[in-house]
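So, chain A:
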Amino acid sequence: MRRRSFLLAPLLLPAFTAAKQPAVRYAAASRATRLAFPRDHGAHPDFRTEWWYVTGALDTAQGDAGFQLTFFRSRPGLAEDLASPIAASQILFAHAALTLPGKPLLHAERAGRANLGAGFSSADCDVHIGAWSMRRSGTGAAEQFRLKVADAAFGFDLQLAPTQPLLLQGENGWSQKGPRPELASHYVSWPQLQVAGNLTLDGRRQPAAGRAWFDHEWSSEVLAAGGVGWDWIGVNLDDGGALMAFRIRDAAGATLYAHAALRDAAGRLTQFGAGEVSFTPVRHWPSPRNGARYPVQMAIRCGPHTIETMPVQDAQEISAHRPLPVSYWEGLVKIRGTLSGRGYLELTGYAGALKL
Partner candidate 1 sequence: MSAPRWQLSWWLIRAQFQTRRTATALSMLAIALGVALGYAIHLINDAALADFSQAMKSVQGEPDALVAPQDSAGRVPLALINQLARDEAVALVVPVIETRVRIGELTVRLIGLDVFSAGLLMPDLLPRQGESIKGGGLFEDGMYASPALLARLQTKIGAGVTAMRGDARWSTHIAGDLPAARPDDLLLVADIARVQAHFGPADAVSEGRIRLAPGTKLTAWLNTWAGKLPPGITLRAAADNQARLSNISRAYRVNLNVLALVALLTGGFLVFATQLTAVAQRSTQFALLGVLGLSPRMRLMQVLFEGLAIGVPGAVIGLALGWAMAAAFTRLLGGDLGGGFFSGGTPAIVPELLPALGFFALGCAASLAGALYPAWLNRVQPLAQALKTGFAQRPPSGRDDALRPRAGKAIALALVAGAALALTRLPALFDLPLAGYGAIALVLVLGIAVAPLVTQMAFGAFARRELPAAQRIAVQNVMQAPLMAQVAASGLIVSFALTVSMVTMVASFRVALDQWLDVVLPAPYYVRSKGVPLPPQLLAALERPDAPFARVERMAAGALNLDPRRPTVAVLVRELDPANPGARLPFTGEILAAPAGAIPVWISEPMQELYRLKPGQTLRLPLLGREVEVFVGGVWRDYARQFGAVVIGATDYRALGGKFEATELALWPHQGGEAAARDWLAREASRYGIEMAEAGEIRALSLDIFDKSFAVTYALEAAAMLIGLFGLAVTLAASVWLRARELATLSALGFNRAMLTRAVMLEGALIAAIGLAVGLACGIAVGAILTHVVNPQAFHWRMELQIPWLQVLPGAALTLAAGIIASRFAALQATRLPAAQVLASAQ
Partner candidate 2 sequence: MLSVANLTKRHPGSARPVFSALGFSIAAGEIVALAGESGVGKSTLLNCIAGLELANTGAILVGPQAQDIVRLDEAARAALRATTIGFVFQAFHVLPTLTVAQNVAVPLLLGGVAAGEHAARIEALLGRVGLPGFGPRWPGTLSGGELQRVAIARALVHRPSLILADEPTGNLDPRTADEILVLLLERVREEGASALIVTHSQHVAQNCDRILTLTPDGLQ
């Protein structure tokens, strides 16, 4: 799944995209690759793009709260030949956000190059920029992810414990992203993680608990021409199941490619092809910041299932600035319909086309 390559591209403009054709040969996502863990929780620096992405719903006295932390790794193909340990060949970005009932969305970001205040491990999930970090440790019952974020307005320190096995998307973690087979990524999800820890708001710490979703995806190939954005959703179902669905849109809003996967409480996995998946906007939220109209309430069909997203609040647009401005909608939604649960909906390419 390549959705965040759209995001990354403008972030790294003009430094990366305007580069002469990179001399570096990136690794390609291969159907034949057999993933092994914890090694494949770690970074894959030979690939162009990679991200570790955690979203989750927290239960607070005031209602549903959501959190999000994403680390991106990018190899722009620059400074590859430079004899320096701090050459800008591997760059990291991070976005963190907090949705609190009745409050404006809190958002913060970080950026850095590997070996200079930021870094990643290729042996396991262990990535950081400054004091922000995402790290996996332990085995069996002790296995957990630790997330640390601290900014001026908010911070969190959360432990995420698995309650179910990993979910390898597509064919054993090889996930096709377009009609052509080269357009693919390696994609691993881990739904239904038990969350414990605390939030820090304006310097005051409070306990937090809930359910989270972990994604780890890496790829090298850019999406087919014509795509301007995507819609994606990942839902921890109330009954213990998990649903992931996405579609790639063109400028007219038509679907270029779509896919969905549903794992029920018993662990049975069902995959839905492009023809079985559809996204239909029900209600739009206009962004006061840039006028983009985000279809925050969306009817989604996956084979026999029909669900509708109900955002816990409409204003969950993220505007990141570093190193270049980009806006997208990423927020906590409730799901109703034939399935119910809480998940994160991601809507990109609405605030102007994300051109390469």
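To be clear about the criterion, a residue touches a chain if its C-beta (ideal position, glycine included) is under 8 Å from a C-beta of that chain, and two chains touch if they have at least 3 such contacts; residues count from 1.
How were these picked? Simply put, all candidates are chains of the complex that A comes from, given by their letters.
This one's a predicted model, so the numbers in the text were calculated from it and none came from an experiment.
Among the candidates 1 or 2, the one that touches chain A within this complex is 1.
For chain A in complex with candidate 1, the touching residues are 14-16, 18-20, 76, 78-79, 82-88, 91, 111-113, 115-119, 128, 130-131, 133, 148, 150, 152, 203, 322-323.
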